[in-house]
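One chain of protein is taken out of this complex; the other chains stay put.
Think of it as A and B in the order they're written, each chain with its own count starting at 1.
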Amino acid sequence: MQQDAPKAVDDAALNARFEARIEAGETIEPKDWMPERYRTQLIRMMSQHAHSEIVGMLPEGNWITRAPSLKRKMSLIAKVQDEAGHGLYIYCGTETLGVDRAELVDQLLTGKAKYSSIFNYPTLSWADMGVIGWFVDGAAIVNQTVLAKASYGPYARAMIRICKEENFHKKQGYEIMATLANGTPAQKAMAQDAVNRWWWPSLMMLGPSDANSPNTAELIKWRVKRKTNDELRQRFIDLTVPQAQAVDLTLPDPDLKYNEETGHWEHGPIDWDEFWAVVKGNGPCNRERLQARRDAHEKGAWVREAAAAYAAKHQPASASNAA
Amino acid sequence: MSRSTKVSGPVPAADKEAGGPGADGTGAERDGATQWPLWEVFAQEAQGAAHEHVGSLHAADAEMALQNARDVYARRGPIVSLWVVPSAAITASPSDEAGSFFDPGADKIYRHPQFYKIPRGVKGF
Partner (left out) sequence: MSNDDLFEYLLRLGDDRLVLGHRLSEWCGHGPILEEDIALANIALDLIGQATLYLHFAGEVEGKGRNEDALAYFREEVEFRNLKMVELPIGDFAFTIVRQLLFDAFSFLQMQELQKSANSELAGIASKGYKEVRYHLRHSSEWLQRLGDGTEESHDRAQKAVDDLWRYTREMFAADEVEERLHAAGIAPDLRMLEPQWRTMVADVMQRSTLSIPSDVPPLEQDERGRHTEYLGHMLSEMQIVARSHPGAEW
């Protein structure tokens, strides 16, 4: 688009103007000039987010066929379906940066791209459907509410839509937990066991501690992220502790205590070795999750080809003229 | 991309590769990368309201784009009408010339009712 225009300004000037726009709180749109590093950081972060939504369908999808009532079955299908939608919204947002979805999906399937470590844990009982909505979606909402103010327009808009839709995810999860906690002794034990297994991975899900998060400073400078991982984690804990107390479930942290002065709940040490091991591929379900996605992609190849071939055969005349 | 079945624009690959993606069905080695074109979705939330952009999706053709738009963007309602447009059919104003495009419109104060004064007490404006 610019090729004929005189190159009146050099990159340094463009960069200065970009930084000034960020500083002024302006929104960056796809066709605006942006530093290459901003673009690649966004692609990395947004595609990781999209992959997480897609892989995140699997642990909950595991219980759709066993949901214990028709109402729960429908809620769960709708929730897992939303995750597909949210992955789709974010992939489309990422595509505005000049990378197409096929390429992003390929990065996921070949193991080049990462996704949230939380989805590499197995879902072992019906209560896991409750605790995932409550903890995992709860943590995601804390993160996404802030991302809805991100400097990149398509990302922020996708987040606004997602936050609106995800309202019911956390609530239905907590409702499941409250019902189980008030149910039979076996149900209550099931709920507590799920809390025990998912609490620490959920805290880790908000990302490495600020000291070990190499991308945070840059992303905050560019207002892609607006809060650090530790700030988000604190917000999640402060929200969740009273919710656990209200349904008489115990969070598995003997060091958890309220600090009167700061007004925050303080937690015990997080096992970051476990986090990094899961990120590096050694979580309980890493292989199964990726394999499930590869299988779906490969089994769907002939379907995608069929629709493309049909479209090519039945292309309306006006569309070919437009080329 | 000689044996690839990738489609990059909203125009089906038939224009670029004879026979279209996978049309020969010879079982040539596939990379699974058939990418349907991108479409922009516009939704109308109530009779008489404007269609607003709600997002994008991939679809092989217009009918599938419309169905996908219904399933992806109208599953919560309330939507009364949808448009789907091939993304490549959209021509956008140049962002690096935003100044010359839009600033001249910003100082034409005589286009706005506040520019005009009428005697006190006269009603109906």
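By our rule, a contact is a pair of C-beta atoms (placed from the backbone, for glycine too) under 8 Å apart; a residue touches a chain by one contact, two chains touch by 3 or more.
This structure is a prediction, so every number in the text was calculated from the model and none was measured.
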Ask   = Looking at A:Ile54, A:Val224 or A:Cys285, which makes contact with the chain not pictured?
value = A:Ile54
Key: Residue in contact with the excluded chain [from A:Phe18, A:Trp126 or A:Trp265]   = A:Trp126
Message = Going by the contact rule already stated, which one of A:Lys31, A:Arg44, A:Lys73 or A:Lys114 would touch the omitted chain in the full complex?
response = A:Lys73
Request  = By the contact definition given up top, give the residues of subunit A that touch the hidden chain.
outcome  = 54, 57-58, 61, 64-74, 77-78, 80-81, 84-85, 87-88, 91, 126, 176, 179, 183-184, 186-187, 292, 295-296, 299-311, 313-314
Task = Against the chain that's been left off, what residues of subunit B make contact? List them.
result = 22-27, 36, 57-60, 63-64, 67-68, 70-72, 75
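We take it that only the chains that are shown with their structure count from here on.
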Message = For subunit A versus subunit B, what separation do you get between their C-alpha means, in angstrom?
response = 25
Parts of subunit A lying in touch with subunit B, wherever the complex brings them together = 1-2, 5, 29, 31-33, 81, 85, 88-89, 92, 95, 100-102, 106, 158, 161, 165, 297-298, 300-302, 304-316, 319-320, 322-323
Request  = Would you tell me which residues of subunit B are touching subunit A in their complex?
outcome  = 5-8, 11-15, 19-23, 25, 30, 32-36, 38, 54-62, 64, 72, 75-76, 86, 89, 92, 94-96
